[in-house]
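Just one protein chain is left out here, and the rest sit where they should.
Here the chain labels run A, B and C in written order, and each chain numbers its own residues starting at 1.
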Amino acid sequence: MAHIALATGFLLFLIGLYGALTNRNLLRMIVAFTVADAGINVVIVAVGHMRGRTAPILDGAVPAAEAASRIIDPVPQALVLTAIVIGVGITALMLAYAYKLYEARRSLDIGKFMELKW
Amino acid sequence: MRDELQKRVVKGPDGVEFEVEPLKDYYCEAPPAEHPPAYLKIVEDLFNWARSQSLWILGFGTGCGAIEMRPLMTPRFDAYRYGVQWRPTPRQSNLFIISGYLSVKTLKRVIRSYEQMQNPKYVVGLGSCTINGGMYWDSYNTIKRLDDYLPVDLYIAGCMPRPEALLAGFETLKHIIREGKAEGANLYARNFDWYKANQKKVIHDWDMPDYNW
Amino acid sequence: MVSPLVLIAAPLAGAFLLGLVRCPRAALAVTLATLGLAAAAAGWWVWQLGWAGAEAVEVFTAGTPPPFAIALRMGLPEAALTLVITLTGLLSALHMQDNLAETGHRAMAVLLVAVMAYCGIVLTRDLFNLFVFFELAAIATAGLILLSADARALGAGFKYLVVSQVISALLLIGIIFTYHATGTLYLDGIAAAAAKPALAFFLVFIAIAAELKPFPANGWALDVYESSHPAFSALISAAAGAASLYAADKLLTVGGPAWLPAATAIGIVTFVAGNLLALPQGNDRRLLGYSSVAQIGLVLAVAGQRDVLGEHYHFVAFGLLASHAVAKAGLFWLSGMVAERGLAAWAALRARPPLIFAFATFVAMLAGLPPFPGFYAKWELVRVLAAEGRLVLLGLILFGALLEAGYLFRWFGFALKREPSGEGLACAPSKGIPVLAAVLAAWGLAWQWGDASAQANLLLGLPLLFALAFVLLDWLPAWVKNTLAIAGLAAWFALTLGQYDPLRLIFAVIMLAGGAVTLLASYHAHGRRIGFYPSAMLMYAGLAQLILAADTFSFFAAWEILTVGSYFLILRGRHSEPHALSYIVFSLGGAFLILAGFAVAADGAASFAVADLATLAAPVAPWVFLMLAIGFMTKTASIGLHVWLPGAHAEAETDVSPMVSGILLKAGLFGLAVLLLAMGRQKLGGIDLTLAMLWIGAASALLGNLMAIFQEDAKRLLAYSSIGQMGYALFGLAMMNHLGWLMALMFVINHYIYKSMLFLAVGGVAKRTGTRDMYRMGGLINLMPLSFISVLVGIIAMSGVPPLSGFGGRWIFYNALLTAESRLPMILIFFSGPIAFLYLFRLIHTIFLGQLKDEHRRVKEAPFWLMVPQMIYVVLLIAFALVPGVALRQVDGHLGGLLPAGGLSWDGLTITSDFGYWNPVAIMVIVGIIFTTLFLWLVFVNRRAQKVKQFNIVFAAERPFRPETTHFAWNFFAPYRKALGFLVQPVATGFWNGISGGLHAGADFTRRLYTGNAQTYAVHLLVFVVAVHLFMTGM
Partner (left out) sequence: MDFDWMKIPYALLTLFIVVNYGMLQNALIAKIGARVGRRRGIPIWQNYADLIKNYSIRSSITHGVMYYLGPVFRLSGGVGLLLFVPSLYGSEMFSNLSFAGDLILALYFIFFGTLGMALGAAESGHPYAAIGITRGLQQVSAAELPMALAVFSVALQYQTLSVTEIVAAQQGGFQNWTLFTNPLAVAAAMLSFLGSMMRPPFDVVLAPQEIPIGPPTEYHSSYLALMQTNRAIFPIAKIVIYMNLFFGGATIWPEFFLKVFLIYMVSVLVGVVHPRFRVEQSIRWFLVWAVPIGILSIVLV
């Protein structure tokens, strides 16, 4: 299960990366990055998974005393929350940029924004 | 008068403009002076002997007669043995041989060269042309009588005089020098205005100072 | 006790507070106050940790130790870095206050967040927290980029976001797998973990490294630097750079020594490539961007050397980092004051001399010149690297530094020499204050690093302080400063008189007393002459300290000080910009060789006396000798390394030329003398190196003289002649015998006197005639008789004709040759002697004799104050000709102790060697009597001579046309060119131009890598990651 998740995560990441590097449209690039982000998040969660354990929620099902042996590692779960938040922030910022770029040039082609070079 | 002898306004490196007058600024304006012989006669005699034994001819062939001077350097005539040499610069020469006819154009150069020689200096007119114009007696642009323009010490007549005649002429000149009678340079200085007037009469494009130091 | 958390909390609180403030002015006040508070907190910590003896503290955010909570650490490095960050933030905010006020409180909030994020990166000890701060920084950066007035910044910001997305992906994957393997995110915990996941850690490492904008994965950064607001660029360059570097440093601590080579490799490649690619840049901010990239690369490379740097690591790394941060921030702020983007547009700075001083400070600081921290850091770094045998790295660092100095000083030259364009300068106090603060910081750091250094604090050196005092006194009129300068030189000379041995005394007399005499000429200048005295006195300070330097550090520091001072001095000439540049590049190249030589010699010792060079043995010794000798020969402009000299000496100001020629060149000879005294003969690969020097000296003498005769420009002629003269002196030293040295010292004295005199005379003439082309002059003898006399005396002395002092040099020279071991180089020397006549005659003929030109008919004698030193020199030359013993006897005795055998005997007035004898007084008297008698005789027989004018010459029965066509002066020695012109083909110039052109062309080709496309940049990043991985696994 964890391996499938890992593999899926990496696959998503690579697909996203490939998409981001090959699509010339800004919006498509941003979407591709979101896909890659999602892939990474899957990877993070998958890394935290331990076979046969349950979610790290300390309620009646998992008493605090046994928590250490029954739940999966909670840290990646915490990390992934942060990562998602940051990812959203960055995606929003990129979208804002894309909007302003489109306003400035009436184009979403990444190849149109190459005046700074060398 | 040529353009480059006209007054001109130039700007100095400091940006101040001023006038340059070439005839005044580039040429010495002093008139020629007479130079008396040495105070002691015996010294002057020695000097005259040395002058007569050391005739340095200005190497300036002014006309066709120059061809007759060349053999003097050859073994056949060998003028050197009489103390006669040729010098390439008027500064160091004391004998000017006007070799034949003298066109007005050449006269200008002759005057300049003559004036650049130092006192005492001697002029020998070679051939008839320097005496009366010779075969060019009615030419519109040769002078007829050299003596009007420069003080001539000696004429060697003929058309052309042979080198032997020249050698004889040198001997006569030596006699004149030794007798202290070859004072053409002083004569020129004394009668400078007269000579100058004669010269300017024939030379119409006078483009030099009155006396060429 | 201020909690380190203030640094995080205060900006956050400020940012939230800003949400409540509506008035832009108030918002700005809040922002500045917040940043000020943070800076104060950081400053307090620096004080506590650095001076008050407090211990580093670790703050646990949740009240529990890691791994259950995030830990922050505040030690001295963190405190210093946060101080840099917060101060840069504060000053940048001040600088861009108008933009901030315009954009409103949101922008200020973003700025505060950026500062907070940078501080967080520095403080945190948690890997994931590091990621978070990096992402915060990225978001804030992308927001701040929008502040720029430049429309292209949008594109740059997007490129930045694209790349940071990739980086963050790598970082995140790396972090999670590192955590998976080690079970902790606490950095110290990871470091302590038994099994470290190589690949995961690699991803973390490479992601952080990518944040450092390594070559070639840095195109985005350059675009950001170029287009964003300069104050913000300052923040990215100084603050973000410092923070990221510290993050990399933390990772290296965690990763252990295995990761150091990779860091070094990335760093050094970036350093060299960044500086190389900066060469062809025409946009100031992009150039600063390349320079930033390079500097951060250098610090990363240093971080990679922490294993060998040991206790010096922080001193070196922070020295370089501080230099970078202060100078780069200052330069970016300056760039914000300049209206246009071309490098030449910085000429606008000339309207404000303090800004030029600031620019000079920053350039010197970046180039690692004394007394700035970079200098001490470079010294330590090179010393350690040399001791560890990491010579390739050492070479690359010095090469990169040389490139950097090249474009920086070229730029500085533009600023000082190019015509300012129409657009002026924004000089609002808000823009000026940050620059001023950076200048103060620069000098403060200079003091601090000197203080912390194991070496002497350069800012404690009296001569240097004296020179720097002229910066503050620059408002005084020139004559007051000149008097002060002369008094200073004389006083220092009197003060130190007891400390010189006879050999050094000769140099001291020339450099200090001689310098004072040369300075007399400077009285001719009117007004304030801004910038002249600080530069000149800097040079003299260097010279003064050089002679007294006992250990290699102070020697090298003095060497660089005099180099920089003379560079500024040379740059003052009207057309000297390219020549000053080649001077500084060659000089620094030579200086770097000297640095490397000293470092190799010291073999790790913290302090190494110059005299201890004698203790070196093969196989190190010959290499040290080689490096030092080439370094010194750069200064003496030996053939091949001479291309800088003619232009530099010819284009310098009238009173500067004698300083740089008569005095400065002697520094090289002094170095060589010290070197040869200490190390003697060395053999490398079977070649006797002193023999090689002998050949070089002889070739310099011949070719220098030969080139001099073809010059039309009088000062260039003198300059080439200096090459020849220095060749003679080098030849004398390289003979390594008693008389050879004596001859070299005689040349030192003579060359000082006559070359100073000639340069002053020719300079005076050039001043009056408005040209340096000799064929445009002529006939000046009657108008400038005193100048003529000094040139006449000068050329007689220089040509070696009796009875003047040059002859003494030649006489000793012949005697020395008779004892020399190798005879063949002498052929060249023999040939060069008569050739000197040619150019000397040309000098005096074409200027003073011949035909006077129309426009010069009213020129006056050179200014009085230019003549005063010349007349002193005339007297000196004659005195030295009469009694050379006064100067040489002591040295002769002194040399007897160093180089045995073959001295001179000074019996009465006659000087006797093993081979011959010479009586200078008798010669003078005899020649004088003969000359006077004949002269009186001529006057007697020729008393009535008529003075005539210039056209009264026999001219083949014609008359001269114009003076121009009558003066024979141009292409004076045409037959020589026909016969030997092939010897003066500009081979060396072509060679160096080829190298420079090749570097520029290579850089121009390479920089096309940066296509401007965000996706290409991302690909570069991936390629970079793969390449580093291959590099690491391949090792």
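As a convention for this text, a residue touches a chain if its C-beta (ideal position, glycine included) is under 8 Å from a C-beta of that chain, and two chains touch if they have at least 3 such contacts.
Quick caveat: nothing in here was measured; it's all calculated off a predicted structure.
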Shown chains that the omitted chain touches within the full complex: B, C
Identified contact with the non-displayed chain, of C:Ala192, C:Cys427, C:Ala956 or C:Ala1001: C:Ala956
From C:Val948, C:Val984, C:Leu1009 or C:Met1032, residue that would touch the chain that is not displayed: C:Val948
Residue touching the undisplayed chain, where the options are C:Pro477, C:Pro834 or C:Pro900: C:Pro834
Residue, one of C:His845, C:Arg858, C:Arg889 or C:His1029, that touches the chain absent here: C:His845
Absent chain, residues of chain C that touch it: 779, 781-782, 792, 796, 799-802, 807, 810-811, 814-815, 817-818, 823-824, 826-827, 830-831, 833-835, 837-838, 841-842, 844-845, 849-851, 908-910, 913, 915-919, 922-923, 926-927, 930-931, 934-935, 938, 941-942, 944-948, 950-956, 966-969, 972-973, 975-976, 978-980
Touching residues (missing chain, whole complex) on chain B: 28, 33, 35-38, 46-47, 49-51, 53-54, 74-75, 78, 80-81, 83, 87-89, 91-92, 94, 118-120, 185, 213
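The rule is simple: only the chains that are shown with their structure count from here on.
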Cα-centroid distance, chain B relative to chain C, in whole angstrom: 70
Chain C residues touching chain B - in the complex, by the definition given at the top: 768-771, 854-859, 944, 946-952, 954, 957-963
Complex contact set, residues of chain C against chain A: 128, 132, 135-136, 138-139, 142-143, 146, 151-152, 154-159, 161-162, 164-166, 168-169, 172-173, 175-177, 179-180, 185, 219, 222-223, 226-227, 1007-1008, 1010-1015, 1018-1019
Chain B residues touching chain C - in the complex, by the definition given at the top: 4, 8, 10-14, 16, 18, 20, 22, 25-28, 30, 33, 35, 60, 89-91, 109-110, 112-113, 116, 207-208, 212-213
